[in-house]
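Note that one protein chain of the assembly has been removed; the remaining protein chains are unaltered in position.
Up next, chain A:
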Amino acid sequence: MSDPVTTPIPAARRGLSVPDLLVALGVLIVGALLLIGTLKIPFGINAYVGPRVFPMIVSVGTLALGALLLVATLRGYRAEPAAEEDSDPDAQPDLRQPGIILGGFLLGSLILVPLGFVVGTAVMYFSVGVAFGERRVPLLAGVALIVALVTYVAFTRGLGLSLPAGILKGVL
């Protein structure tokens, strides 16, 4: 690494990438949905610029940019995945791990009110830990509960936020 900003040359002409194609089509669909939504906005009254004009600009702009992206993708352009601090750009992407996090997050959100903040966020904490490869299950579960409990006490007592107590109602 002699040159500090050796930005990777956009990987052109490596053949058509299906995921990239789906993204370009996705942007076009979002643009189309925005346009349909824009046309449903009623006209404002007594104004030169009603509530429709700006959404119209945004939706037409999105459609145009989506079309440009589609053209670029069809000509062989593909995206370089971002390099983050703790990620390995050469690693084989594993979609199960984000799936575990999302599943844990949604489960935690659903039980947040009935079972309480502590149980809900502990479930979230645990699922992220598992997805990041922590295999010491009792340790992870213990830390999850402690973090959730400390957060709950600090934010409700210290900062006066109201978070759902759930099953711990009366105990804390």
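Convention: a residue touches a chain if its C-beta (ideal position, glycine included) is under 8 Å from a C-beta of that chain, and two chains touch if they have at least 3 such contacts; residues count from 1.
To be clear about the criterion, contacts and distances are computed from a predicted model.
Student: Leaving aside the chains you can see, what is the UniProt protein name of the one that's missing? Options: "Spermidine/putrescine ABC transporter permease", "Ger(X)C family spore germination protein", "2-oxoacid:ferredoxin oxidoreductase subunit beta" or "52.8 kDa protein in TAR-I ttuC' 3'region".
Tutor: "52.8 kDa protein in TAR-I ttuC' 3'region"
Student: Quick one: say which of A:Leu16, A:Ile29, A:Leu74 or A:Leu102 touches the chain that got left out.
Tutor: In the complete complex, the chain left out is touched by residue A:Leu102.
Student: Contacts of chain A with the missing chain: which residues?
Tutor: Listed in rising order, the touching residues are 1-2, 4-5, 7-8, 10, 19-20, 23, 27, 30, 34, 37, 41-42, 44-45, 47-51, 53-55, 58-59, 61-62, 65-66, 68-69, 72, 79-82, 84-89, 91-95, 97-98, 100-102, 105-106, 108-110, 112-113, 117, 120-121, 124-126, 128-134, 140, 143-144, 147-148, 151, 155, 159-164.
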